[in-house]
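What follows is subunit A.
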Amino acid sequence: MIVFDGVEKRFGDNVVLSELDFTVRAGEHVTLIGPSGSGKTTILRLLMTLEKVNKGTIKVAGRYLSHMERRGKLVPADEKYSREVRKRIGMVFQQFNLFPNMTVRGNLIEGPTRVLGLSKDEANARAEDLLDLVGLRERIDEHPSRLSGGQQQRVAIARALAMRPDVLLLDEVTSALDPELVAGVLKLLRDIGESTDITILCVTHEMGFARDFSHRVMMFDGGRVIEDAPPDKLFTDPDHERTRSFLHAVLER
Partner candidate 1 sequence: MIWDWGYAIEILPALLRGLLVTLLATLLGSLLAFTLGLVFAVVRRNRVPVLDPLVRAFVEFWRSTPLLVQAFLIFYVLPGYGITLSPLTAGVLALGLHYACYTSEVYRAGIDAVPRGQWEAATALSLPRSRVWLGVVLPQAVPRVLPALGNYVISMFKEVPLLLAIGVVEVVTVAQQLTAQSFSPVEPLTLAGLLFLLISYPASLAVRRLERRVGVV
Partner candidate 2 sequence: MFDNLALIVGRLSEGLSTTVAAAVGGILLTVVFSLAAGLGMLSQVGVVRVVSRTYVEFFRGTSEIVQLFWIFFVLPALTGFRIVPLGAAILVLALNHGAYGGEIVRGAVQSVPRAQVEGAVALSLSPRDRMLRVILPQALVEMLPPFNNLFIQLLKSTSLLSLVVVAEITYIGQSLRANLPVAGQLTIYLVLLVMYLVLALLITAGMRWLERRAAARLGRTPRARTPGSRFQVGTAS
């Protein structure tokens, strides 16, 4: 479903990712862990076309994301093409990023009506179902500012799901929440993981969640994949010293 091939990403002189190759199969849940600055979030941002690759290619669902084919050659993708391909990718942000000038309902139907071409009724029906799923149906006509952080994040998840994406990107979605609200969001994500076959790529510090939720865990450091294994293996008996020391430091809580 997702293929990174020789990807390099630089910010000025700072090489954040180099010669990155990895694959994610459809329906897999992959968690990316590692220290800050290791490039994990950059991977999500590249997938969401918030950044462009300097070298290499990214493919999603068999189509190039980062480039387009023109007369048999690959050229960097333009805005229009990117927009087409990334319709199948959704993202939930650390800071929720709900639109404050719209109600919850407005936030949820914006994408489906404007991008997917659903009618107002269809979009509303979908919004209502999703809010049932996340347990916030009764807040549908309120503004985001009246909701708690955890509630806003759940709405943000619903908003991403409203687009029926093939791929869902979760960027430290609980890091900005009060500790007591974290559990609710994680439970929701677990339910979604079990009930759908969306491919999920997740960056998180919540190791317990990573362990239960993922099919694979990738440990990043310095822009490279240090280790790539199922959670049982990686968490109990990692191959690499760096993974070991990282886990030791993080789990020492």
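These made the cut because all candidates are chains of the complex that A comes from, given by their letters.
Simple rule for what comes next: contacts are C-beta pairs under 8 Å (C-beta built on N, C-alpha and C of every residue); 3 or more make two chains touch, one makes a residue touch a chain; residues count from 1.
All figures in this text were calculated on a predicted structure; none of them were measured in a lab.
Novice: Pick from 1 or 2: which one touches subunit A in this complex?
Specialist: Candidate touching subunit A in this assembly: 1.
Novice: In the complex formed with candidate 1, which residues of subunit A make contact?
Specialist: 48-50, 79, 83, 86-87, 89-91, 93, 95, 97-102, 110-111, 114-115, 156, 159-160, 163
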